[in-house]
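Removed from the display is one protein chain of the complex; every other protein chain stays in position.
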Amino acid sequence: MTFLEHRRKLQTSRPARYEAMCEIRAFEDRAQALFFEGLVHGTTHTSQGQEAVSVGMAVAARPTDWVTCTYRGHGHALALGMDPSVVMGEIMGKRIGSVGGVGGSMHLCEVSVGLLPTFAIVGAGIPVAAGAALTSQVRGTDDAAIALFGDGAANIGAFHEGLNLAAIWKLPVVFICENNHYGEYSRIDLTTPVEDIAVRAVSYDMPGHVVDGQDVDAVSEAVGAALARARAGEGPTLLEMKTYRYAGHSRADPGAYRPEGELERWKERDPIAIYRTRLIEEGELTPEEAGDIEDRAARRIVEAEETAAGSEDATVADMFRYIYAP
Amino acid sequence: MTFLEHRRKLQTSRPARYEAMCEIRAFEDRAQALFFEGLVHGTTHTSQGQEAVSVGMAVAARPTDWVTCTYRGHGHALALGMDPSVVMGEIMGKRIGSVGGVGGSMHLCEVSVGLLPTFAIVGAGIPVAAGAALTSQVRGTDDAAIALFGDGAANIGAFHEGLNLAAIWKLPVVFICENNHYGEYSRIDLTTPVEDIAVRAVSYDMPGHVVDGQDVDAVSEAVGAALARARAGEGPTLLEMKTYRYAGHSRADPGAYRPEGELERWKERDPIAIYRTRLIEEGELTPEEAGDIEDRAARRIVEAEETAAGSEDATVADMFRYIYAP
Amino acid sequence: MNQAIAAALADEMHGDPDVIMFGEDIAAAEGPFKTSAGLLKSFGPLRVRDTPISEMGFLGAAVGAAATGLRPVIEIMFIEFIGVALDQLVTEAAKFHYLSRGTITVPLTVRGSVGAGLGFGCQHSQTLETWMYGNPGLKLAVASGPASAYGLLRSAIRDNNPVVMLEPRVLYARRAQMETGEDAVIPLGKAAVAREGADVTLVALGAMVPNALAAAEGAPWSAEVIDLQTLVPYDKEALLESVAKTKRLVTVEENPLTGGWGSEITSFVAGEMFGELEAPPIRVTCPDIHVPFGKELEQRYLPNPGYIAEQVGALLETGRRPPHWWEAYR
Partner (left out) sequence: MNQAIAAALADEMHGDPDVIMFGEDIAAAEGPFKTSAGLLKSFGPLRVRDTPISEMGFLGAAVGAAATGLRPVIEIMFIEFIGVALDQLVTEAAKFHYLSRGTITVPLTVRGSVGAGLGFGCQHSQTLETWMYGNPGLKLAVASGPASAYGLLRSAIRDNNPVVMLEPRVLYARRAQMETGEDAVIPLGKAAVAREGADVTLVALGAMVPNALAAAEGAPWSAEVIDLQTLVPYDKEALLESVAKTKRLVTVEENPLTGGWGSEITSFVAGEMFGELEAPPIRVTCPDIHVPFGKELEQRYLPNPGYIAEQVGALLETGRRPPHWWEAYR
């Protein structure tokens, strides 16, 4: 399946969205396991629990829109249509990896799906997305840009400067804050004096909305509306997706700082389970079909891992490539 | 008059406030003239029109509070009680200058009046003031800190980060935005999507108020209330002073970008004229007394200039002092 | 030189609709140093924009615009201000090509005014090449006058990498008859021999090029003066060729001594030409202090032609490193 077919399917088929979320979950579980088993070097940041944001965003975005996201980017990359073996390959330091294996888990990129190099510096992708939107504005196209970032990132200067610039220039960009309630080991209320990041839109005379980040349809609808606004020349929007990450912040973190029961409560609102129930209730899937989808997604990740694991390692010569453009 | 006497007088005597504003005006007019006449090297940023903010702030602040401000700092320094010959001396590169003449117009400092080194980098003084407030909080004193900055500074990351940190730590600090409607040559509406900077307080769950910056009593009252709140442990406040600078941004700027009539309209709300009328109406001054005050203030600036001009230049050896503390 | 810069910008903007420009007060006000005179009028507000005071925000936006097809030129009014935005330049822009497996280029030009001499005080008078020259993926050029500003800036804009272009503020008012157009374009990575000579090679950048030339004029020794033009990547061949002839190297630099780029140049040559030099490679720099305010102090702080000549003369005479003038003040 080409990424264009994938994106078209996401747009037209709700079961395809379900499948995309299952695929991300399977990928992230496996990525985490690889690190725990010590099979992979370095660190990783997984996104189990946040799949609806990735997929809902990818449903709404056009393939020609530009997206910036963070080190917690596997889900977004897969949702946008990157091949899982390419993401896995990058994590494993393989030449088929999205950056040729010299970047690692925090550094994905795929121009064809619209993904700019993912950012390992908190907040840095926010003004960069505004800049991608500037390109559309200058060229007079109606492509837009999307910046994905965390709740913690809403406290850094680049957030403020990026939103302000986008607002004053009326740039076609959608700012999506994935509020998973933690920045590393710190709960948001220890670092952020407001409950909803969305209220900060007021500072830029920009619409700001809180969205249920566990509901892929709600996400795609909100992002779709904001993108439509952007394409119509009405400027940027701030969307806050309320969500939760099931895993710790990164490889090294078991998440022990979370109050008892919090994880369990959020798991009751698991985006994949919610959607499964909904699709079955609304007659779009039978339980058997859902089971098939889950199996297929799981299999694809197993295959992707095999493909990646069996492929060539990045070489010393690869380190020297692409330092300067010709 | 020691600076403590000066501050006590400001607190208890409205004519003293009038005199302080007259003194700043006379100082700034003279500073500007010195640059135009080419008698001084470098650049300067004067504050004619904004005197009520400086004096109102100094009325409300305690001598043990800390203040950060910008390159447009002569007025604040004088209001806080710095000797005009010391400010003039710094502008002229004299050893009696507040920084020994090696800093220049943008760099004043006087620990005894609570003035930290003034900032030539936009926004930089904002988190620094939060840090000064942290000292009070850690030591359990009820001193507070004040950060003065411009409307343009409200768009830079340090503003956002400084206010957020102060809010989450409930630091005893008052953020005073002097909205003189321009950042260099750009009117605020070209760079800032909101009319009132004060609304940005919402992003930090902090009180935010718009204040008439041309009314010294209104300024002192608003700053006083915010300081009381800070000292009581209730956290920071954002105050926006609506004001105007009569001169261009700096030595080199005639202010040609201003719409016709704007300067004249603001001059009708001149803070010194307003206060003169009020004090006379309320029977606190006769016109003769007001005239005496104006003469005295003017004379003091003439004398300060003579003192400064007649004093020793900073020397080459002075350049090498105070690079590292012992 | 400010007119040469405006001309280079206009010429590139005429030639390529993807070239856009933004910064603080560069559009309506035509730049605090009038380096964008006429551009708003010629190219309109879509391509020439004033920004809020937010270097991180607009530098970041330039990175995004460059990565997606435009060729932005942005202005950092005084180079110190990049201290609030370095991340976007060094950690993002310079690494994007690498982090995209070569699929993305960042043809971004960051212009910044630099240097002492105009009484702006210690937070507005540095050159700060040293913040940027140890970072792979970036290029860095420095103008030494109207012709080099024009020629280097045009190359910087055309280059497919992020290029920092530093403009010594004292030179903005410098006027000179000069060519414009294609023939006046100066390639990045190439030094220029500003003056030929036999006894010693003086290597300078920016505002120190005219000072080095002035020092060489009428001196009893014959100095070859090299305008490095591009610091990253610097022209190793030109350096080795000149020093092979003169056997002596002096760098002339507007920076504190410690950690300045002169250390790289002297270290490189000392490593390559060991045993072939007739004197130690030396660095003529500013002292390790902040830039002082005050006309005389600032002039004393900077390596002026007289001091450069003194240092070179002493080196030639003694074959040893002459003392820095400031050793007396320590």
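Per-chain residue numbering starts at 1, and chain names A, B and C are given in the order in which the chains are listed.
The definition used in the following text is that a residue touches a chain if its C-beta (ideal position, glycine included) is under 8 Å from a C-beta of that chain, and two chains touch if they have at least 3 such contacts.
What you see is a predicted model, and the numbers here were worked out from it, not measured in a lab.
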item	value
Option from C:Phe22, C:Phe43, C:Tyr98 or C:Phe120 whose C-beta touches the chain left out	C:Tyr98
Absent-chain contact - pick from C:Ile53, C:Val90, C:Val142 or C:Val203	C:Val90
Full-complex contact with the absent chain, from A:Leu34, A:Val122 or A:Ala308	A:Val122
Selected from A:Asp29, A:Asp142 or A:Glu184 as touching the chain missing from the view	A:Glu184
Contacting the left-out chain in the complete assembly, out of B:Arg14, B:Arg30, B:Lys94 or B:His107	B:His107
Contact set of chain A toward the excluded chain (per top definition)	41-43, 93, 101-107, 119-123, 152-153, 155-158, 183-186, 190-192, 252, 257, 313-320, 323
Contacts of chain B with the absent chain, listed as residue ranges	66, 68, 98-100, 102-103, 107, 109, 111, 116-117, 119, 121, 124, 126-135, 137-139, 145, 157-158, 160-162, 164-165, 168-169, 321-326
Residue ranges of chain C at the interface with the undisplayed chain	56, 80-81, 83-84, 86-87, 90-91, 95, 98-99, 122-123, 130-131, 133-137, 232-233, 255-256, 258-264, 266-268, 270-272, 274-275, 277, 279-283, 288-290, 319-321
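Assume only the chains that are shown with their structure count from here on.
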item	value
Centroid spacing, where centroids are CA-atom means, of chain A and chain C in whole angstrom	40
Distance from chain C to chain B - Cα centre to Cα centre, in angstrom	36
Distance between the centres, which are taken as Cα means, of chain B and chain A, whole angstrom	46
Residues of chain B whose C-beta touches two or more other chains	155-158, 190-192
Per-residue overlap in chain C, given as positions that touch at least 2 other chains	51-52, 54, 56-57, 84
